[in-house]
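Handing you this structure, nothing more for now.
In this view, the complex is presented without one of its protein chains, the others remaining in place.
Letters A and B mark the chains as written, and numbering starts fresh at 1 in each.
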Amino acid sequence: MGNTIVKIDNLVKRYKELIALDHFSLEIEEGEIFGLLGPNGSGKTTTINCLLSLLAYDKGNIEIFGEKMTPVNYKVKKEIGIIMQNVAVFDELTVYENIDYFCGLYIKDKETRRKYVDEAIAFVGLEDFVKFYPKKLSGGLLRRLNIACGIAHKPKLIILDEPTVAVDPQSRNKILEGIQELNKQGATIIYTSHYMEEVEQICTRIAIMDKGKKIAEGTKDELKRMIKNTETLTIEILDLSDEMLEKIRALNHVYETDYSDSRLEVRFSGGKHNLIHVLNLLQENNVSFSRAYSELPTLNDVFLEITGKALRDKE
Amino acid sequence: MQVFKTFLKVLKKKLPNALIFIGVFMAIAIAMANSGAETAKYEDYEMKIGIIDRDNSKESKALSEFVLDGNKPVDIADDEDEILDAVYYERAGYILIIKEGFGEKLKNGDLNDLFENYKLPSSVYGTLFDNRLDSYLNSVGAYMSSGLEPTEAMSKAQEAMNVETKVTMKNFEDTGNDDYSENFSYYYKYLAYILISVLITALCPVLLIMNRKEIKARTICSSITASSQTFQIFLGSGGFVLIIWIFFAAAGYILTDGIMNQKVLLAMLNSFIFIIIAAGIAMLIAAFEPSSNVLNMIANVVGLGMSFLCGVFVPQDLLAEGVLTAGKFLPAYWYVKANNMLAGTCGEVFSKSEIFKCFGVEVLYAVALFAVVMLVMRVKRKEA
Partner (left out) sequence: MFLHTFKYDFRQCLRQKELTFWLILFPIILGSFFKVAFSELYEKTVKFDAVPIAVVETEKNAVFDQVIEQVSTGEDALFKVTRTDMKNAEKMLKDEKVTGIISTGDLSVEFSSSGIDQTIVKSFIQQYKTQEKIITDTATNAPEKLDTVISALSTDIESNKNIPFADDLDTTVQYFYNLLAMVALFGAMSGVFVAINNQGNLSSLGARKCCSPVNKLTSITAGLSAHCVVQTICMIVAVSFLAFILKIDFGDRLGLVYLSSIVGGFMGVAMGFFIGSFGRLSEGVKMGIIMAVSMLSCFLSGLMVNNIKALVSEYVPVFNEINPAAVISDTYYCLAIYDDYSRYIRKMITMIILTVFFTLGGYILTRRRKYASL
């Protein structure tokens, strides 16, 4: 590690009155899988588009591979692979032709290209569909084609903008595994998503965005350490008196309780064996409960605590 | 009324596109009506004539006077290239060269080989003018052989050429005296082409969205009955078509200085029946779900094709028998025929009962078209 691949400095982008990016800065090191996490409309895609020099921005600096990124910096562009949020393939070309077309924009040598295209097809598992037209592919397969088109030329930097939107779990896992595999092969990855589970699962470092600002950055453990929550208990209780709730709140390390719909949520900052303490207390008072479980903090908790709102609506 | 509401929303989205076409075709309709009226008058046609007088005599001046009587003079230099350009760019419709020695020859009674002319090949006006000039020279010759001086003979001949012929237009029905101006009849005639083109280009895109596989599948799965859906789509289309019709009828009304009488009302009724046919055609095309880019070509094939076969652009009395027979199987034929009767053109006589017969045939076409549309929609629904 150590080589800075992407450096975004003080980026500002306005759409008329709306400030899409508000003095946004970011550095990404070689070999990372960098997660850009945030709710819809937080500025993730705008960041990516500015990074790619597709969008004009009002202020700030962007460097990739240590060079200033411009629309004509073909040397830099050659090393980037992008997978857009929208599927961008030709309906009139087959799976193979699409991949070959986009790969051909980067790789001139035919032999190398053929090899690369075949590898890309194998990589996303579309071997059985090479002669298919995109219209005939299912949603998940289409996403995989979209990815293959972006990575066939073996770029050093791969940018994936929400590649798993509307993808079935099987394809999603395949995609996530693939990203990790690409990373192992040496590519640096920028990955945007509003699925925190995905980001948690694969990213080595994460930045959380909201309203065009970076609100937190670090590895997932670092992020979690930033907040006071260390554990959340959820217990299903049919009937809980206010008096009892007070007692629970008085326990050590408890900083928040919430009781609604026959569910009690208790949040702790620090402490050990918290679940046992609570359950003991309930038993002592003859309160019956059905299910109880403990969760470690998630990125959602991080987001919740920093912004006061959930990362995305509960499903 | 969910389907209807959605129809309106989609329509709103597609409105800029529809307005482009409505605007363009409106412009075309108005231009056509004006140009059509201009060609209609063979006799009163003012031709642009350039005279090159190489003789420059008393006689040649008198001839020029006759030639320009009722025509428009154009200045042309005596230079072959300029002459060809003037004819080619239609700056002049006819160029007459009076050869040197014209006056002398005339005095000697020699009427041969006096002029040369340039004109566009196959120009109707050019041929008409040739005939008039021949007839004039014959008259001059005749007067001269009765002993008159050339110039005197020329003025006499010009006088004789301008003898009036009394022409009366006989109208056999009461309303026959109604003013139904030429502009108006041309406007309504060309409307056959315009309405088909407008509806295919403006209504079809909206229907295509409503027919899109995913949307249709979703609507079919909903609790609304099939007939209610069909009804609501018809209702939406009907409203849109009505507005377009009002728009074009109003334009026609304004275009002709707001004349309103029984003939005009009949012409409007004719166009109203025809726009329903056009809507049926548009819906039928939409039912086959072509891509929106192909739609314009289909609009041209159907619109121009039907117009040429049914006598919209070429007068019906000029079309071959076979074409007319084939035309009878197309609704536009009956529309144009009714309009010709209203205007008393193409040898058609104004007769209310005959006009209503045409309307009847048009209504039958409309009914048949909608029956086919419903059938195709039903078949497609089953396929979906």
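The rule we apply is simple: a contact is a pair of C-beta atoms (placed from the backbone, for glycine too) under 8 Å apart; a residue touches a chain by one contact, two chains touch by 3 or more.
Remember, predicted model here, so these are calculated numbers, not experimental data.
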Contact partner of the left-out chain, one of B:69, B:104 or B:134: B:134
Of A:77, A:154 or A:194, the one touching the omitted chain in the full complex: A:77
Residue numbers in chain A that touch the chain omitted from display: 15, 49, 52-56, 71-72, 74-75, 77-78, 80, 82, 84, 86-90, 92-93, 97, 100-102, 104-106, 108, 149-150
Residue numbers in chain B that touch the chain omitted from display: 14, 16-17, 20-21, 23-25, 27-28, 31-32, 35-36, 38-39, 42-43, 84, 87-91, 93, 96, 111-119, 121-122, 124, 130, 133-135, 137-139, 141-147, 156-157, 159-161, 163, 165-172, 190, 193, 201, 205, 290-294, 296-298, 300-301, 304-305, 307-309, 313-315, 317-323, 326, 343-350
